[in-house]
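Below you will find the structure I want to go over with you.
Every protein chain except one is present and positioned as in the full complex.
Now for chain A:
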Amino acid sequence: MTLTQENLSELREIAARYPEARSGLLPMLHLVQSIEGRITPEGIEVCAEILDISAAEVSGVATFYTMYKRRPVGDYHVGVCTNTLCAVMGGDAIFDKLKCHLDVGNDETTEDGKITLEHVECNAACDYAPVMMVNWEFMDNMTPESAVELVDDLREGKEVRSTRGPRIVTWREAERVLAGFPDDLADEGPAAGPASLVGLEIARENGWTAPEAGQEESK
């Protein structure tokens, strides 16, 4: 696939957001993935040319960050957190179940090109453990059974929603948002999931609040 003029102008647009163009490289590589489905040699060359740095320098960056993929990613990148807390809470069992169910290993894609399975590190949702991510959307409080149902639904093309977010878009569409070209889904999903609100609810039940402003000096 060849990058179009429109692709090139969007890549330049990213670089122009920053006081120094090279700062655009991370989002530019996200855009390359969105267009090409992975980091391609052509994508590397184009970024290097726009930023006036060597292809080796771009390659060095592309191989450092784990979200950049050198092999084609499926429509749905399915991550299972296997960092300690999620692993203990069941993440290991979920990951084993999915490897077996999908017949793939870590960082591999199903034959139909739909799902890439990967174990991921802590994704800052430990109060919802065990956690999975689909195209970097939260899937909270998973079990081996709900994980299997999730990937089956994704493969069958059913609409799937994040437990704390919108309907799941494709991996390429998600990468475009990460490149700084928002879609229109910010208003979908709740403000917070249940675990995010437990402390607030207990405070409300007990009438606990922060002190009122201006009261503290008189004490």
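Odds and ends about this structure:
In the analysis below, a residue touches a chain if its C-beta (ideal position, glycine included) is under 8 Å from a C-beta of that chain, and two chains touch if they have at least 3 such contacts; residues count from 1.
Criterion: contacts and distances are computed from a predicted model.
Missing from the rendering is one chain, named in UniProt as "NADH-quinone oxidoreductase subunit F" (options: "Intermembrane phospholipid transport system ATP-binding protein MlaF", "NADH-quinone oxidoreductase subunit F", "ABC transporter permease" or "Cation:proton antiporter").
On the side of chain A, touch with the chain left out of the figure occurs at residues 17-20, 22-27, 29-30, 51, 60-61, 64-68, 79, 82-85, 87-90, 92-93, 120-130, 133, 135-138, 141, 143, 162, 164-166, 174, 177-180, 182-183, 185-187, 189, 191-203, 206-211, 213-214, 216-217, 219.
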